[in-house]
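The complex appears here minus one protein chain, its other protein chains still in place.
By letter and in written order, the chains are A and B; residue numbering begins at 1 in each of them.
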Amino acid sequence: MPSEPRGKVTINSNECKGCGLCVDACPPKCLELAPELTPYGVHPARYLGSACTGCGICFYACPEPGAITVYRMMPPPKSPATLSQEANRAATL
Amino acid sequence: MSDYRVIEAKSSVFFDRYERKPELQQQTHYCPGCGHGVVHKLIAEAIEDLGLQDRTILVSPVGCSVFAYYYFNTGNVQAAHGRTPAVATALKRSHPESIVIGYQGDGDLAAIGMSEIVHAANRGEKFTIFFVNNAIYGMTGGQMAPTTLVGQMSTTTPWGRRPSNEGFPLHMAELLATLEAPVYIERVALCDNKNIMRTRKAVRKALELQRDAAGFSFVEILSPCPTIWKMTPAEARNWVAEKMLPVFPLGVLRDRKLPPSGNAVPPQHSVAELLELAAPGEAPSTLQPPRAPLPGLAVNIAGFGGQGILLLGQVLAEMGLRAGQEVSWLPSYGPEMRSGSAHCHVCLANERVGSPLVEHPQVLVAMNEPSLRKFAAQVAADGLVLYNRDALPAGFSVPQARVYCVPASEIADRLGAAKTANMVMLGALLELTHALPAETALAVLQTKVRNPALLEINRHALDAGAERIRKAVPPAILTTA
Partner (left out) sequence: MRQLCKGNVAVVKGALLAGCRAYYGYPITPASEIAEAAAELLPQAGGTFLQAESEVAAINMVYGAAAAGLRVLTASSGPGISLMQEGLSYLAGAELPCVIVDVGRGGPGLGNIAPEQGDYFALVKGGGHGNYRNLVLAPASVQEMADLTMLAFDLADRYRNPAVVLTDGYIGQMMEPLELRAHDVPQPEKPWAVCGTPETRQNLITSIYMEPDVLEAHVRKLEAKYRQAAQAEARYELYCADEPEVLLVGYGIVSRVLRSAVDLARAQGVRAGLFRPITLWPFPSQALARAARRCQSVFVVEMSTGQMVEDVRLALDGRVDVEFFGRVGGNVPLAEEVCQELLVRMGMTVDWGV
């Protein structure tokens, strides 16, 4: 099984104006403008489904406040034991 | 299944839905690829991260960003074209705890609003301006901006901007960096990912400085306008990099703390103290009821500036006031004062004063010859003229009035204070007219002359004027001179 990508994005086609800036900006080139038109008459951006690193660059390239949401995969949560160990270490530093 | 966490999403400082917008309430009104949207996002994110949303007041300009208040869920004030820094000045001074953000385009800030931005920056107003420089007038459809590049086409520079006709692009960041007060000035650009992140940092820093009440902060943002530039969004972004950056170099032009300065702190008083209001219940004023009804008196005092003309009139009016009369004092004012002549009209009356303009004075105090010549004819029949010389000018007479020559300036010189000639005349006037009790003159002077030695000289001056009248040659002889 291919390793899961570190990030992913969702694009709200209600907000996307199809300017393509996110497509240009994405380093691993995992975004494209969709061939179909939105009701506004633009080709919205969409995620190709793999290779997103969750770098967030597309978010800042996009002029629309809510068109893009970027997610990143989180490491599994730490157990309470490790947490208190870390706290102790911090306290003795 | 791994756990995905949201790392970048629409800021909570934006409204969920843009309900102030008449239609398409999910999207901004900006063109696809417009820089304004990016700047909005960076500002909203900084407001959110710094926890400033409740304190923020956004001032939107006139330009494409006139509707910024559609989007920002903060306090919003919309300002006239170019006046954002003036409006922001008063907002911030009215509510120093608020975070005031001015948002302006290049026409708004660098053309029509040049004066307001320069002076707000120069005063070090403690707010932040985000200046979106897209080298063009967007909202009105592509006319030249003060920042339009040499050779750049616009609808009002059909052959490109020609320095011989339109001059050169204005460098606002550099211009403001010549001022003392600003604490932070930086120019950034939305030309690529790296520079967008620099812009993000600059926006945040400017707001942090305002949060810390550091002073005036200013970020100029070179921003694409694909629509007017007639480019794709990607081309427009490149155009910022290729054409604008060489003209508008990026960087921090100012980053420093304001040096401490010696600011005098005004004393604080209650309004009652400031206005010398009587405490509630206190007996009204210190009026001495007049012993006998005093006669009304209309006086014209004239001479040249520096002879204490206006003060003489004020003392007379104040005396009438203290005696419970209705009074008015009307001065000549403005350049007339500077050109050398000065005069004032004083009315003392026992009922409401009608016109404060004295058309026919009962008394004319003429402190020099031109005033005598100018005003003598207006004196009422049986009126009085007090003239500041030993004798009337040769061949001059005032047939309808009694003339007293009181060389007040000479007398004052002899007293060692030329400035008190006006008080010599007052002494003479009071002695002649008995219009008001002479002792009130001194009481009034006490409130105006703080120096005891000078007050004493004024007393002598009043006495000397009165004395002169008591010993005067009958005026009939003088008027026939």
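Everything below uses one rule, namely that a residue touches a chain if its C-beta (ideal position, glycine included) is under 8 Å from a C-beta of that chain, and two chains touch if they have at least 3 such contacts.
All of these numbers come straight from a predicted model, not from anything done at the bench.
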Touched by the hidden chain, restricted to displayed chains: B
Absent-chain contact - pick from B:56, B:104 or B:300: B:56
Hidden-chain contact residue, picked from the options B:158, B:246, B:262 or B:354: B:354
Residue of B:44, B:330, B:364 or B:386 in touch with the missing chain, whole complex considered: B:330
Positions on subunit B where the hidden chain makes contact: 20, 22, 53-57, 59, 66-67, 69, 73-80, 83, 86-91, 93-95, 97-100, 115-116, 118-119, 266-272, 274-280, 284-287, 314, 317-318, 321, 326-331, 333-335, 352-357, 359, 381
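Simple rule for what comes next: only the chains that are shown with their structure count from here on.
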Rounded Å distance between subunit A and subunit B, as computed from the means of their C-alpha atoms: 53
Subunit B-touching residues of subunit A, taken from the complex the two chains share: 4, 7-8, 12, 14-15, 17-21, 24-25, 40, 42, 54, 56-57, 59-66, 68-74, 76
Subunit B to subunit A touching residues, read off their complex: 2-11, 14, 24, 26-28, 30-38, 40-42, 44, 71, 193, 196-197, 200, 226, 232-234, 237
